[in-house]
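The other protein chains are all here in position, but one chain of the complex has been omitted.
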Amino acid sequence: MDSKYPRSVRCCLPRLIVILEVIFILLFFFYTSYDMSSKDQRKLLGNYRALQDVTVMAVLGLGFLISSLRRHGWSSVAFNLFTLAFGVQWAVLVDGFLNPASLNEIVIEPSSIQLATVSAISVLISVGTVLGKVNLVQLVLMALLEVTAFVILRVFGKKWLDMDNHLSLMYVHVFAAYFGLIVDWCLSKPLLEEAKEKDQTATSTSLFAMLGTLFLWMFWPSFNSALLDLTNERKNAMFNTHYALAVSTVTAISVSALSNPRGKINVTHIHNAVLAGGVAVGASCHLISSPWISMVLGLVAGLISIGGAKCLPVCLNRKVVIHDSCGVHYTFGLPGLLGGIAYIVQMVLHASWAGDPMIGYQALIDVGALSWVMAVGMVSGLLTGCLLKLKIWKAPHEAKYFDDQTFWKFHHLASGF
Amino acid sequence: MDSKYPRSVRCCLPRLIVILEVIFILLFFFYTSYDMSSKDQRKLLGNYRALQDVTVMAVLGLGFLISSLRRHGWSSVAFNLFTLAFGVQWAVLVDGFLNPASLNEIVIEPSSIQLATVSAISVLISVGTVLGKVNLVQLVLMALLEVTAFVILRVFGKKWLDMDNHLSLMYVHVFAAYFGLIVDWCLSKPLLEEAKEKDQTATSTSLFAMLGTLFLWMFWPSFNSALLDLTNERKNAMFNTHYALAVSTVTAISVSALSNPRGKINVTHIHNAVLAGGVAVGASCHLISSPWISMVLGLVAGLISIGGAKCLPVCLNRKVVIHDSCGVHYTFGLPGLLGGIAYIVQMVLHASWAGDPMIGYQALIDVGALSWVMAVGMVSGLLTGCLLKLKIWKAPHEAKYFDDQTFWKFHHLASGF
Partner (left out) sequence: MDSKYPRSVRCCLPRLIVILEVIFILLFFFYTSYDMSSKDQRKLLGNYRALQDVTVMAVLGLGFLISSLRRHGWSSVAFNLFTLAFGVQWAVLVDGFLNPASLNEIVIEPSSIQLATVSAISVLISVGTVLGKVNLVQLVLMALLEVTAFVILRVFGKKWLDMDNHLSLMYVHVFAAYFGLIVDWCLSKPLLEEAKEKDQTATSTSLFAMLGTLFLWMFWPSFNSALLDLTNERKNAMFNTHYALAVSTVTAISVSALSNPRGKINVTHIHNAVLAGGVAVGASCHLISSPWISMVLGLVAGLISIGGAKCLPVCLNRKVVIHDSCGVHYTFGLPGLLGGIAYIVQMVLHASWAGDPMIGYQALIDVGALSWVMAVGMVSGLLTGCLLKLKIWKAPHEAKYFDDQTFWKFHHLASGF
């Protein structure tokens, strides 16, 4: 676990981050203040609970979900915590600057921390695709750019395409997955020894990844209902997410064996596919009025996720040279797309049942929102990827080192830079 | 971890489960709908929190509690999640069909998912006794039968013996423990190499079992108060459970060393006995009016549980050939019986203080309820055990394999079927 950096770079990295942190504090000093109006205690506590559930998902769920592949899982958990703590501060600032409530002051409300946490979650999801290919400075840069891109997506999506906060929260999976895949594509080189390394997943870290999965599973109903205001919508969202997750779990565990020629259940499939139902039902969970619809979504999401895990790595590795080390594409990308399509169909059906004359326009807006999310994700991913590929982020020694042994690099960076 | 099944069976199992899942979706399509009346948000959120705490106990607590014995703990955690997700769906349906609110429609309320989760928990407890002796199809069959039996117990207990939801929830421990033990008795063969295998408990998986125990310990007050409606009853239930757990923890940890000839603390004792207080205080926790009563219950429960763990395995293994691999009998069975007796005594004392003329009738009803729970548990356990013993659930190759090496079978099934 020796550091591969020359001394100058090693000392430079922490200083850079402390300087960034001081800049953040100065920005907070000049531009922010707390919302001092006394709110309803019930609402405040409810909001705080929802925020806490989302934090548990981000810190424990996503942190331990990506820990299974590593030789030293603790560093990926620590880096996940770092990225969250860093991303939330930046997201509060960007959100405030692009959404100015008053003239030159950002007023911080409970909901603004919630929105900032969701923005930071987009980075945590994307990190799964580039794990092992970036160093800490690149990670900080990626967090800054991705949070900015996601806040731009949300602000202009609200202005132009009538996307409410719930919908942009639900599209975070699609955005983050494609952002990460494109960044990954920019950084990737063909890998050979990766398959061997992957098999080294130890029993205990595999149990930790299971722990992460279970935390995500349990708190997903809170996540899907976190930004809804009406009681009935929250109730529906919780119920539907509950059913979708139950069905996708049963499907994933039983189909995983079918997809393997020797009939084994695959650990990685389980870690990812049981969550597919929650992702797929997200966008429309407050609108669905019978449990069977969310159960069908859960079934289809489970099948797509297992199918993707079986077929995609082979195709993508061979043809497009994307190496998605943590299965972000089939855990968040594909089920998120399914959820977006389900939402569009649902909205069109609702409009046609209500005899809405604007049905065509409505459908166009909804398709536009999903395309906007994909477009922003891909374009900002491409920009970020190109920026991260510049040689200036690497020390001279290290640049050479990267060419030989890309996959486990992150690791050494995490253990000592 | 090679699969011992012939190819036909391996392919058949997942298909069977997917077909069952599709049947569930069809039943939900034809017979269920959400409760659309707008409820009080405060009550809804409180209910959801209680449901979430129970889910945490089921998924993390029971999942990791049984993971300590296994060589590959993750598969027992995954199977626990599978059983819960599968059992909840079936329980909602059975509950609805036996409790028809309207003519041919099941209306799904927040409380119905809570009741269904409790019914599914009965399966999770019973699984601890048969771990290593059943394959996945047998597990699914057992889940279907046990959930049905428990819902029948609850519906007819309510109709005939005036058992409210809280009481039947608290008797779930007794029901599940004796159901599991009888099924185990039907399936058991004398074992020889088991003692050796048991010692292989690794440090890290033992910490995971500790994690499961801690989650159960922390959320037990929520579990015991989950189905109570009155504020004062909930408060009492939480307080009494808190004190009973504290005393049973102190008792269990100190007495565990006494029971060992060389003065060591036994890991397995701790995992199970610290929870005995919560089980014992369950049935009467909302009625107890001073902390010392629940503390005495906790003390007695801790002693019984450690005593049972010390003496029962020897007696039962030698005389009745029951092999209770996870200590379900002395964690849930005996403390649950103690709790039932404490409840009956409490009710009789209350009636005699109040000068109730119906005191004898009341006592009869209460004894009847406990006997009814034991009877349903044992009879349905016997039926299930006989059904599971039929040769049709085993592939030809496998039938032979079972005779040799029963104990670690579950394992191979979990890893690959």
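Labels for the chains are A and B, by order of writing; each one numbers its residues from 1.
In this section, a residue touches a chain if its C-beta (ideal position, glycine included) is under 8 Å from a C-beta of that chain, and two chains touch if they have at least 3 such contacts.
Because the structure is a prediction, the values reported are computed rather than measured.
Enquirer: From the list B:207, B:312 or B:359, which touches the chain that is not on show?
Expert: Reading the full complex, the residue touching the unseen chain is B:207.
Enquirer: Write down which of A:78, A:98, A:315 or A:386 is the residue touching the left-out chain.
Expert: Result: among the candidates, A:78 touches the missing chain.
Enquirer: I'm checking contacts with the chain that's been left out. Which of B:253, B:312, B:348 or B:375 qualifies?
Expert: With B:253, B:312, B:348 or B:375 as choices, the missing chain is touched by B:253.
Enquirer: What is the set of subunit A residues that contact the non-displayed chain in the whole complex?
Expert: Residues in contact with the chain left out: 1-3, 5, 7, 10-11, 13-15, 17-18, 21-22, 24-26, 28-29, 32-34, 36, 38-39, 41-42, 44-45, 48-49, 52, 55-56, 59-60, 63, 67, 71-75, 77-79, 81-82, 85-86, 88-89, 108, 110, 113, 204-205, 208, 211, 414-417.
Enquirer: On subunit B, what residues meet the omitted chain?
Expert: Listed in rising order, the touching residues are 42, 46, 49, 203-204, 206-207, 210-211, 214, 217-219, 221-222, 231-232, 234-236, 238-239, 242-243, 245-247, 249-251, 253-258, 260, 262-265, 267, 270, 274, 289-292, 295-296, 299.
As a working rule, only the chains that are shown with their structure count from here on.
Enquirer: So how far apart, in whole Å, are subunit A and subunit B when each is placed at the average of its C-alpha atoms?
Expert: Chain centres of subunit A and subunit B, defined by C-alpha means, are spaced 36 Å apart.
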